[in-house]
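Handing you this structure, nothing more for now.
Every protein chain but one is kept in place in this view of the complex.
In order of appearance the chains are A and B, and numbering begins at 1 in each one.
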Amino acid sequence: MIPTSHALVLAALLFALGVIGFLRQRNVIMLLMCVELMLNSANLVFLAAARAHGKVDGVMMPLFLVVVAAAEAAVGLALVITLFRKRGSLDIEDFKGLRG
Amino acid sequence: MTLALFYLFGAGVLAAAANVVFRRDAVHAAIWLVVCFFFLSGEYLLLGFPFLAAIQVLVYVGAIMVLILFVIMLLDLHGLQPLQGRARGAAGAGMAAVIFALAATAALAAPAVEQAQGGPVPLTALVDALFTDYLLPFELTSVVLLAAIIGALTLGRSPAAPSPVQERDLP
Partner (left out) sequence: MEAPWLWLITLLPFLGAAVNGLLHARVLLARAAGVADDPAGERLVAWIGTLAVAVPFALSVLAFVRLQGMEPDARLLTASLGDWIHSGTLRVGWALAIDPLNSVLLLVVTGVGALIHVYSAGYMHGDPGYRRYFAYLNLFVGMMLMLVASDSLLGLFLGWEGVGLCSYLLIGFWYADGEKSDAARKAFLVNRIGDFGFLIGGFLLFWGDAGTLQLDGLNAAASAGTIDPGTLRLAALFLFLGCCGKSAQIPLYVWLPDAMAGPTPVSALIHAATMVTAGIYLVARLGVLFAVSGILPVIAIVGALTALFAATIGLAQRDIKKVLAYSTVSQLGYMFLGLGVGAYSAAVFHLVTHAFFKALLFLGAGSVIHAMHHRQDMLEMGGLRSRIPTTYRTMLVGALALAGVPLLSGFFSKDEILFLAASGDTAPWLLYLMGLGGAALTAVYTGRLLALTFFGKPRFDEAEVHVHESPRSMTVPLQVLAVLSVAGGLLGIPFVMHPLATWLEPVVGEATAIARGAEHHGSHALEIALLIVGGAVGIGGLVFGLRRWQGDPAAEKARMDRLEGIWRPLANAWFVDQAYERVLLAPLRGLRALCAGFDVFVIDGAVNAAAGAGRAIGERVRKVQSGATSEYALWFGLGAALLLLIFWIGGTP
């Protein structure tokens, strides 16, 4: 039997990796992928909890998260394409228009 | 046996994720992400959620990742010189460590609610809940998807391309 806490630690590790990636990568597409990593770590937490409690609600969240992730990917990638067309670059450091 | 497989797949997940995070080439990173998702779906299977495992492969690998790869190809990033330098590498690593430490401590310190009433959830229970208690959120997700489709279409359309309406109005 898999101990719940071990699954949770795995999820934490995965999330930490996603954070590192989101902060060190500069390519916008890479950032999107790192966000996917973090979302998946959240899925893992939900599932581990669902199994620990034997409740259906924990399974429902990953299901919806997958849908949201799909929508996010669609819009995010459309943004990426628009950005690339306008600026010819995907470097996140190039997009600093919203400066104070 | 299950536990051994769990650790194995876990190691696979982490290794693939590390490759995603530290690779510079977008195509490589995307392929490593696919690998990561496969391992994750294996974890789901081990945890007793074969349906979610299947969804993971179908939607993530089959749809989302293909979409990402498609965009990478479309923009021809593979041949492009990968972006050099890191944005906030050190700070990111430090903070990730903090978050991990806190989360892991919390996970390990969590009271063991193990097994008494726990266990895998049967698929029938899942489906029942989806069409009764979760019917409204379920329907709303369809709205979210519709909005995403329209948004993606609007954003993705080339500004130079004339709209169909204008074309029709021309003499």
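Throughout what follows, a residue touches a chain if its C-beta (ideal position, glycine included) is under 8 Å from a C-beta of that chain, and two chains touch if they have at least 3 such contacts.
From a predicted model like this one, the values you see are computed outputs, not experimental measurements.
Chemist: Using the touch definition from the top, which of B:95, B:130 or B:149 touches the missing chain?
Modeler: The one listed residue touching the chain not shown is B:95.
Chemist: Among A:8, A:23, A:37 or A:78, exactly one should touch the missing chain; which is it?
Modeler: For the chain that is not drawn, the touching residue is A:23.
Chemist: Please identify which residue in B:3, B:66, B:106 or B:150 touches the non-displayed chain.
Modeler: Looking across B:3, B:66, B:106 or B:150, the contact with the absent chain belongs to B:106.
Chemist: Identify the residues of subunit A touching the omitted chain, counting contacts across the whole complex.
Modeler: The missing chain touches subunit A at positions 19, 22-23, 26, 31, 92-93, 95-100.
Chemist: Write the list of subunit B residues that the hidden chain touches.
Modeler: 87-88, 91-92, 95-96, 98-99, 102-103, 105-106
Throughout what follows, only the chains that are shown with their structure count from here on.
Chemist: Which residues of subunit A touch subunit B once you look at their complex with the stated criterion?
Modeler: Listed in rising order, the residues are 1-27, 29-30, 32-34, 36-37, 40, 43-44, 47-48, 50-60, 62-64, 66-75, 77-82, 84-85, 90-93.
Chemist: Looking at the complex, which residues from subunit B come into contact with subunit A?
Modeler: That would be residues 2-3, 6, 10, 13-14, 17-18, 20-22, 26, 29-30, 33, 36-37, 40, 43-44, 46-49, 52, 55-56, 59-60, 63-64, 67-68, 71-72, 74-75, 77, 82-83, 85-89, 91-93, 95-97, 99-100, 103-104, 107-108, 110, 112-115, 117-121, 125-126, 128-130, 134, 137, 141, 144-145, 147-149, 151-156, 158-159 of subunit B.
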